[in-house]
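Note that this complex is displayed minus one protein chain, with the remaining chains in position.
Let's turn to subunit A:
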Amino acid sequence: MAVNTTSASHTPRAATRQAGAPPQLRAIRVHQQRIIKTVILTVTSLFLGIPPLSMLIFTLRHPLSGRWSLDPWKAIFTADGSALGADLSTLWSGLGISLGLCMATVVIMLLLLVPVMVIAHIRSKRLERIIEWVATLPLTIPAIVLVVGLGPIYRWLSTDVLSSNPIWLCFAYAILVMPYAFRALTVGLNSIDVLTLCETARSLGASWARVFFRVLLPNLWQSMLSASFISISVVLGEYTVASLLGRMNLQVALYQLGQSNSQISTAMSLLALLFGVLLLVSIDLISGAMRRSKENNQPCL
């Protein structure tokens, strides 16, 4: 009892109502917390919400004449910027290159990571730890630093081995997306019992190739999908490597277009942002589905 009165004295309203009644006290604290919660979340969402909203208004209202129109959006969806005096060809080539880069990067990333992660998961704890260290290393080495070292490599690649086609940026991008993809795949590997699946399939006479393609991959596809989505959204937003190596991609094109027509480039950025939201929401849904299937704990053999 004494305990309750001391703590009640800090909240005068509790004292007046019913001194030292724990449920009331809690109710008041919960009420206060709810106010604090609303204030914090409102202020944060305002700060985070205003710039995208401004982007939308900016694309609809011409900044100099103050005229409202849908022209920038029309220009994007009809692929014809002549009404606004803008040449959109750079934008389309940048977008095309970035989409190609997404596909190439995802393929390289899956080919590199999935087999080695599966085998390390089954066979060697130590190898798994080494792979984790290597795969998360790009977080410690900033892209701007990596680009300094990649410069000579790409100079050599473009003159002696391949070409200066921007699609070869996929080699560098596979490194940039590695930490994110690695985490997504790790979650998938840990959510199924790889070892039991392998032993069962092997003792039933399946070859390793069969185990990998017919047993493990069907159980890992969700995490492979979310690793791919993460990689796509990283590649679509990449600017540092492409611009410093002098290659074209979506962000470089957006930057160049921004110098001549800021409305169209802002509209395109908003679309890219929406696409990013779409990708990440699907990842959220996928991981939700993975959680549920793990709770049911029935890996489909």
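Assorted remarks:
In this text, a residue touches a chain if its C-beta (ideal position, glycine included) is under 8 Å from a C-beta of that chain, and two chains touch if they have at least 3 such contacts; residues count from 1.
In this section, contacts and distances are computed from a predicted model.
Chain not shown in the complex: UniProt lists it as "ABC transporter, membrane spanning protein", one of "3-isopropylmalate dehydratase large subunit", "ABC transporter, membrane spanning protein", "histidine kinase" or "Ni/Fe-hydrogenase b-type cytochrome subunit". Only one residue from A:76, A:116 or A:206 touches the chain missing from this view: A:116. Touching the chain that is not shown, out of A:69, A:158 or A:240: A:240 (per the contact rule at the top). Shown as candidates are A:89, A:124, A:164 or A:207; the residue that touches the absent chain is A:124.
Taking the whole complex into account, subunit A touches the unshown chain at residues 2-3, 6-7, 10, 22, 25, 29-30, 33-34, 36-37, 40-41, 44-45, 47-48, 50-55, 57-58, 61, 63-64, 108, 111-113, 115-116, 119-125, 127-128, 131, 134-135, 137-153, 171-172, 174-175, 178-180, 183-184, 186-187, 190, 193-196, 199, 208, 226, 230, 233-234, 237-240, 243-244, 251, 254-255, 258, 262, 265-266, 269, 272-273, 276-277, 280-281, 283-284, 287.
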